[in-house]
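Below is one structure; the comments refer to it alone.
Excluded from the complex is one protein chain; the other protein chains are retained at their positions.
Note that the chains take the letters A and B in the order they are written out, and that residue 1 is the start of every chain.
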Amino acid sequence: MFRNNYDNDSVTFSPQGRIFQVEYAAEAVKQGSVVVGLTSKTHAVLVAIKRNAEELSSYQKKLFEVDEHVGLAIAGLTSDARVLSNFMKQQCLSQRLTYDRPMPIETLVSMIGDKAQLNTQHYGKRPYGVGLLIAGVDETGPHLFEFQPSGMTQEMVACAIGARSQMARTYLEKNADNFNDCGREELIRHGLRALKETLVQDRELTVDNTSVGVVGFKETGKKALEFFKVHDGAEVKEWINSVEEDADAGGETAAEEGGAAAEGMQVDE
Amino acid sequence: MDHRPQQWGRPRDDVYGAYDASYMQNNGPNQHTQQPIVTGTSVVAIKFKDGVVIAADNLASYGSLARFTNVKRLRTFAGTSVVGFGGDVSDMQYLDRHLNELAIDEAYTSEAGHTLNGRNLHKYLSKLLYHRRSKFDPLWNHLLVAGLDEDDKPFLAAADLLGTTFTSPSLATGFGSVLAQPIMRRYAPDEESAAKLTKEEAVDIIKECMKVLFYRDARSMDEYSIAVVTKEGVELKENEKLEKQSWAFADRIKGYGTQTV
């Protein structure tokens, strides 16, 4: 039987120049349920599907507040995500203590990028088995960053990671041009529609399995913040209903988008 | 005379006595600062409608000796704030190097848009001062930070070697706190009245303060630096001369002034 000799640790390259442990970690991200993030001129939004391990168990949390101006969504190992989330929380607190300012999002993201990279270059360490979407607002506006276990980070207009996230990405790519000028509500609805694309046949968004996180400016051009807040349960009902309605109303467009998504699927494979 | 090259430029033993070489090696324990050595005197600053005016003279004293007469005690930070230093000059120079490093780090870690504003800088410096006092190794300075806050409103705050911090429409360190502060408070008793001052008015008030300080603070001099911080940036002049000032009347003073013959 084939046995891969180059995946015992993350310090050894394969002859093809690959580090298998890091690639396996990236697979762990794809096992996690899907999360979607997107930004406009004024807001950054995260939406997520929560999973429950069994019928009687509670739903696993997907969105976390880091500081008043930053939040994150996770796909992969929740326990690893908590380590990163705690770290980011501490960094944000200390930034406020030493400089009396909110942590710039880019700086925060590069910190976890560096932290994750260390795990890919030290013997006996394991890469984080989680991918993150970090949404936040700072003096340069709303931002969305993607983080991968390799330590890769990049700023995105919109992004989706986790199981079947390709479907959501296809939706986001198709509508990306509209996001910038979206209002808060419209941006959330785009997020939920992208999320819906990833659902298997008989599944749908419910108040139990959907989380929405929003952060942004209260008014355009103003510095007053709408703090990052995670909305669960009854709070997301209206939004879910509103995306269901437009699916019923525009049957044709829905079918069209479904077609595009199917194409996307094939590309993925 | 000893003409050997290794003696060139050295104080002559027959004049000054043998050099005490024990100063050159530090066998003993490392010492923390117990007192300032070369010092700068007051820094004065006042807020106005769209910024802050800050000034300090260019003198560094060694005790009562006017030791260095061209020491610039205002330094800009990131082109957006000004720090004015009173107290020990070597500690000022240490802080200056430290702030250079901080500004470079800050410029590199983020690509665009993020600079430390006046408030951020003041918080950082006060933390540094408090940290050092807690190690019993203080930086012997009293600082004023002039800049803008996150809403581009004028920001002015002080921090001293103990880490004590405060803000006020006008601030002064050292002798200025008794000589200049009353003058400035007359024009700007509260934030509202400071917000009505024009730039020209504020500059005039500061110049007036510098003049009073020159007349009555024996550790001051008539050449000074003055900076105006606004949204447009920092306008720093480092070699200003005090205007309409003269000690000529002093010739006529005998004794304590009441003596006439």
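We adopt the following convention: a residue touches a chain if its C-beta (ideal position, glycine included) is under 8 Å from a C-beta of that chain, and two chains touch if they have at least 3 such contacts.
Assume contacts and distances are computed from a predicted model.
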item	value
Complex member absent from the view - protein name from UniProt, among "Nucleophile aminohydrolase", "LALA0S09e01112g1_1", "Ras-related protein Rab-21" or "Ribosomal protein S5 domain 2-type protein"	"Nucleophile aminohydrolase"
Chains on display which the left-out chain touches in the complete complex	A, B
Contact residue for the chain not shown (choose from B:L161, B:M184, B:L197 or B:V234)	B:L161
Residue ranges of chain A at the interface with the undisplayed chain	65, 68, 89, 93, 96-97, 102, 227
On chain B, residues whose C-beta touches the chain left out of the figure	32-36, 39, 41, 63-64, 86-87, 126, 130, 133-134, 136, 138, 140, 142, 158, 160-168, 171, 173-175, 177-178, 181, 190, 218-219
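Simple rule for what comes next: only the chains that are shown with their structure count from here on.
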item	value
Chain centre separation in whole Å, for chain B relative to chain A (CA means)	49
Residues on chain B engaged by chain A in the complex (per definition of touch)	109-114, 116-117, 119-120, 123-124, 127, 150-151
Residues of chain A defined as touching chain B within the complex	97-101, 104, 106-107, 110, 138-140, 223
